[in-house]
Each structure stands twice: as C-alpha cells, then as structure tokens.
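Structure record follows, encoded as structure tokens.
Complex shown without one protein chain; remaining protein chains in place.
Chain lettering (A and B) follows the sequence in which the chains are written, and residue indices restart at 1 in each chain.
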Amino acid sequence: MSEATIAHEFQYSSASHQEESAIAGMWLFLATEVLFFGALFLAWIYARHFNQAGFDTGARETALAIGTANTVILITGSFAYSAGLAFAENGHNRLLILCCTIAWLLGLAFMILKFGIEWRDDFNRHMFPGPDFAITGPPGGGARLFWVFYFFGTFIHGLHLAVGLGLVAWIVWRASRGDFSPKYHTPVTAVGLYWSFVDVVWLILYPLIYLIGRAP
Amino acid sequence: MSVAEIEAPKPGRSYLTEGLTIRSWLFTTDHKRIAILYLITITIFFFIGGIAAAFVRYNLIAPEGMIGSAETYNRLFTMHGVVMVWFFLVPAVPVTLGNFLVPLMIGARDLAFPRINLLSWYLFVLAGAVVLYALFTGGLETGWTFYTPFSTLYSRGNVAAAALAIVISGFSSIATGLNFIISIHRLRAPGMTWYKMPVFLWSLYATSVILVLATPVLAMLLLLLTFERIFHIGVFDPAAGGDPLLFQHLFWFYSHPAVYIMILPGMGVISEIVPAFSSKPLFGYKFVVWCSIAIAVISFLVWGHHMFVSGQSLFSALVFSLLSFMVAIPSAIKVFNWLGTMHKGFIRFDAPMLYAIGFIGLFTVGGLTGLFVAALAADVHFHDTYFVIAHFHYVMVGGMVSAYFAGLHFWWPKITGRNYPEMWGRAAALIIFIGFNFTFFPQFILGYLGMPRRYHSYPPEFQDLNVLSSAGATILAAGYLLPLFYLTWSLLRGERASANPWGATGLEWKTSSPPPSENFAVTPVVTEPPYNYPLREATHSHV
Partner (left out) sequence: MRLWLPQASSSAAESDYLMLALVLAACAVLALVFGLIFVYVFKYRAGSGRDRGAIMEKTWRIEVAWTAATLLVFFGLFLWGGDLYVRLFRPPANALQIYIVGKQWMWKAEHQGGQREINALHVPAGRPVQLVMTSEDVIHSFFVPAFRTKRDVLPGRYETLWFEATTPGKYRLFCAQLCGAGHAQMIGEIVVMPEPDFQDWLAMNGGTGSGSMAEQGKILYMRNGCSGCHGGIGAGGAQSASTVPAPSLAGLYGSPVTLDNGEVVIADEGYIRDCILVPEKRRVASYPPIMPSFSGILGEEDVLKLVAFIKSLAPEVQR
C-alpha cells in the first residue's frame, strides 16, 4: 500500500504524520501516569520513613514466591508483546497474533496469581488491614499501614493491568481482521508502550512490597 | 508534506450551520463545537459558584451571620470554592477559547486528537454532575482544601463523592492539556516556527505542561483521601501512624501550580489584546514567551508557602519563601512588557481593551499583595485571614475573570459571527472594575485587623468593612450579569461580523467569522512574525 492511499484525519498531512503524533501522545500520557504513581510511591516512602519498624514487620508477611513469579510473568509478557510488535513491523500477522495472545495469557496469569491466590491467601492470614488484622503490639500500627499501601497499590496496578488486557485483546481482534501491516500498525505500538509501562510500575512495586525490609 | 486542497466555502456556511441536530452537536469532533459545548457548561458553573458567593457575602452583613446555621455557611463557601476552582477557573480559557483558537492560530484543521477532545467534555459533564450531587445532597463543609483529619474523620459531608468528582474533572483537564501539547508540537502550519507563534499559544502550552504534570498528583491524592474517608486506611491519621501534613504537601504540590493553570491562559489573552488595541507589536516578545515557561517551571517549587505556619521545617520555609519571590518576577516582567506595548501605540478603548487594562491594574495589585504573603514573618500574621482571600481574588477574579471576559469579547465576532453591542460591553467592564474593588479592597484591611477566613460570624468591630464589601458585591454581580444578557442578545440580533473586525494579526482572523468547519480552505503558509502591526496610525474603523 502506498502512503497516499492510507487514510488519515484531515488535520494531518500524511499517515506517518498522524502515526508519529499518536505515539507522541501516548508517551505524554505515560508521563502523566508517572506522576500519578509517583505520588503514591512518595506517600509510601514518606509513611515508611516514620514507621520503619512496623513497615518491615508487615513486609515480612508478603508472599515473596508469588511476587517473584509474577515479576517473571510480566517481564516475559512484555517481551512477548515486543516480539509481536517486531513481527507486525515485518508483516508477519499470524506471529503478531500469537505473541499478543501469549502476552495476554501471561497478563491473565498475573491477575489470577495476584488476586485469585495471593490476595485470598493474604485475607486468610488476616493481613487485610481491617478490624482483625493479625499483627498486634507496637509494630502493629506501622505494619497495618504497610498492608494498606500493599492492597491499595496492587489494586491500582491491577486496574491498569485490566485495562491493558482489554487493549491487548483489542489488538488481537483487529489483527485477526487484517487491519495491520508494515505500513500501518500504530495501535500495536501505542498499546505496547502502555503494556510495558504497566510492567515498569510493577518493577517498582515489587521491591517496595517484597524486598525492602525483608532482610533480617 | 502534502497540502490538501478544498473548494472555497459557500457563503453563509460555517461550523455552526453544518448539522443542525442535537446529535450533530453531541457527537461532534469539531474543536469549535466542542468549545461551544464547554462554553455553555462552564457558564452554568460560573453562575452556580457566583450564587454561592452571593449567599456568602449576604451572610457577612451581620456579625452574628445572617444565615442562621454555621454548617450551611461552611457548605456555601466550600461550594463556591470547589465549583469556581475546578469547574470554572481551571477549565475556563483553555476549554473555550483554547479549544476554539488553538487549531486556528496554528493554521490547522483540528486538534491532534478530536475524539479525545469530545471525551474530555463528557468527562467534564460527568464530573460536574457528580459534584453537584455531592454539593446539593448532604453538602461539603471542609473548604475546597479538604484538610485532614477534618475531611477524613470528622466531616459530615459528601467528601468521597466530591473528591471523586474532582478526580474525574482532572482526567478531563489532562486530556485537554495533552491535546494542546501534541497539537502545538506537531500541527503547526508551514512557516510557523515556535517564535512565530502568538503568545496565547505559548501560554496555553505552558498551561498544558502544568496540567499534565500536576493534575495526576491531585488525582492520586484524592483517591487516597476517598479510601481514607470510606475505609479509614489511616495514611493521614496520626493515630494510625499517618500524617495530616502529608496531605497538605501533596495537595499544595498540585494546587499551587493549579493557580498558574488558571492565570497563564489569561495572561496569554492579554498578550493578544494589548497589541491589537495599541496597533503595535508586543514589546519584548521573547521575554514574554520565556516568562510563561519560567512561571510554569518555578510554579512547581513554591507549594510550601501555603504551609509557613503548618509545621514544616525552618529551612523549608526559607527556601519556599525565596522561590515564591522569584516566581513573581516573570509576572512583573509581563506587566512591564504590556505597558511597553501601549507606549507610543494607537490605543482604542473597545470593551476587550477596557477589560485588559482592568486586568493589568487588578492583577498587579493581586501580584504585589502576593509578596506580602511570600514574606515569611508577614505571612505569619496574614495566613488564614481575609488578606489572603483578597489577594487571591484580585489575581483570580480581578485578573483571570477579567481576562476571560476580555477574550470572550475579543473573539466573540470570530466565534459567533456577530458583534456584541459595544456600549454595553464597555459599561459592563467599568461596572465590574468598580464593583470588584469595592468588594475586595476592604478585605485587605479586614485581614490585617485579624479577621480569620471561613468565619460564619465575627466580632462586631469588623462589621463596617464587611458591609462595604457586601455592597460592592452587589455591584459586581450586576456587572457579571450584564454580559449574559447582551451577549445572548447579540446571538439573535447582533450585526454580522466581518472576518477581522478589530484589524488584528493572527491566522484566526484570516478565515471567515464564523469559520467553516475545516477552518481553512487552503493550509496557510506563515511568513511574517507575530504582531506584525504596521507602525502607523490605524485607519480602519470598528465594524
């Protein structure tokens, strides 16, 4: 397909002009997400500074194995999606669909592990910061606050991942209709940026939840 | 880059006439129609916020409070603040004049993301519905600042609903800012380099940078507030290991840049009007441009000046005070540059210019009184008194609202294709200027004498100044009502406007009034600097 016949909106001068602008818009959106999660991480670190002993006591109760497995899953998923993007750039549509499906399944695995298994396990051990919170005594206040950040942070991350699952499914659907080609695959790139970003947010959550304060 | 050719528009055809159904308006992606949708919405909020203010000033006529219930009074000033800040001042110029003019000024056919533009309006309407629900059922009595632990543990109002409404409005703001940044970077017409852009575009660019970087912090903070309110998570509760000061730091980290979100577009409007009505190029264009950027950057570094008596460290206080003095300098430079533009110009006194001159005077008073509260030891006395209220109303209302009206009148012929009745326009500008000063100048004195903010009732020695202020408020209200009537009248009966009734420079004046849907029949090519006014007596007359 020649460039002149690819549709573009009338405020743009060409399809590549529109594509570049759309990708720039996605990067700018991700910058706003950095500030969004950044505020949370700042509040987290601030609270930890004033409740260090309690936070560390609470952190020791996190499920390190599940957290680590989830980290590996997300990183693999990002890799899978990036492979899919590379295939899209070279016109291998079926491999694009395969890679995106793998990424989607890995994302789903994360959600099941995190919310189906880990959260359920946390509830059963009374780590939910409600009236029957398990850790009592002097470090209880800080430990409770740690678990507040844990549930809030993983909830917000989970919401973003759920949106990502929807977007990746949309890409798979559009790819199956033959919408993408080496000349046009802007949505694949844009969703890829978002998907990787959600991964990066997890890479910051992982040490905050599972690693800091765990050392004896 | 290919240039699309479109046949010349038929006479009488404009963005207003293409599609006359409600569907064509509610599902439009035309930035000009979206601007009109926003204009109607924020006008409604302006009057809601204004009515709340009227009740506030009415209450303060008597020392014991004319409105019996202190709780009701607290809800009224909170409604006034929340509605005016997030549903009028933050959106005002960007979503109306900005949405309409950015593509026209850069010579484009629309913004970069038209559907996101429409989405931003729907988000704004949704946010507005939720906030009106929160304010009218149960109400909110925390002040627009939501300080914890009052808002989280002791308030009897609809804190969570109001907070969520503001979060949704924040998404709307971010979408608008994102759209402007990408459009200004990527859709400028051939020949329009950065230094050929009108200052209005630079101002909106700076505003948009603040919008996209500061608003997400507010969104996260209000989510934490909502969870604390509903689930008692304890992040701001000292008894649970949290800290109420954390709320203040995060709140002001957004809310101080937010006031520059509010004023920068207004300064951009004035930078267009003063050259146009002096028939002279803007004095010191590059300085004005870089002052806008400087204000945007430094605005992120001064939030602690709201907390000089709140319990932050001495070192922090000193740093924030120094930076607060520094942030005032670019604004001062802009004022000097506007005066320099008028110097040796050919000044005409149409309504936009009257509002602009009023802006320069009132904004200068507001900015100078900002120095009073930036000075640490003075702020210890003035903090949380009527002095602060007077200061920010001088900049926000005397400044920003005047600038909004200035822009509305200046671009009214372009947007609607009609001229407003000039004498009424000038009369309203004068009434507003007089009423405003009577309302707010006495409040500087009240603040010095020690009258605290947010007081439903007050000791009798403050009554005389309060009565004077409330009397001024009736004049101000009359001044604000006038444009509602004569601008609406002009839509039906005003004379038709020409493409460039003011003889102003800028690409928006090169297309018809009102413009066709696609803005330009042929993509313009820019060769001249901005404000290319010929240096001789202006010979045209106002059409």
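Methods note: contacts are C-beta pairs under 8 Å (C-beta built on N, C-alpha and C of every residue); 3 or more make two chains touch, one makes a residue touch a chain.
Not measured: the values here are computed from a predicted model.
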| item | value |
| --- | --- |
| Touch criterion as defined above, residue of B:Tyr458, B:Trp509 or B:Tyr531 at the omitted chain | B:Tyr458 |
| Contact with the hidden chain (one of B:Asn99, B:Thr142 or B:Ser271) | B:Thr142 |
| Among B:Ser279, B:Ser292 or B:Ser469, residue touching the chain not depicted | B:Ser279 |
| Sole residue of B:Trp25, B:Phe47, B:Tyr133 or B:Phe346 that reaches the chain not shown, by the stated touch rule | B:Phe346 |
| Contacts of chain A with the absent chain, listed as residue ranges | 50-54, 138-142 |
| Sites on chain B contacted by the missing partner chain, in the whole complex | 65, 70-71, 74, 141-143, 147, 149-150, 153-155, 238-239, 241, 243-245, 278-280, 283-284, 287, 308-311, 314, 317-318, 321-322, 325-326, 328-329, 332-333, 335-337, 339-340, 342-349, 357, 360-361, 364-365, 368-369, 371-372, 374-381, 383-385, 445, 448-450, 452-459, 461, 464-465, 535, 537-538 |
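The rule we apply is simple: only the chains that are shown with their structure count from here on.
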| item | value |
| --- | --- |
| Inter-centroid spacing, chain B versus chain A (mean Cα positions, whole Å) | 35 |
| Chain A partner contacts - residues on chain B that touch it in the complex | 1-4, 103, 108-114, 174, 178, 181-182, 185-187, 212-217, 219-221, 223-224, 227, 233-235, 240-243, 246, 250, 518 |
| Complex contacts: residues of chain A adjacent to chain B | 4, 9-14, 17, 20-22, 24-25, 28-29, 31-33, 35-40, 42-43, 46-47, 50-51, 54, 129, 141-142, 144-145, 148-149, 152, 156 |
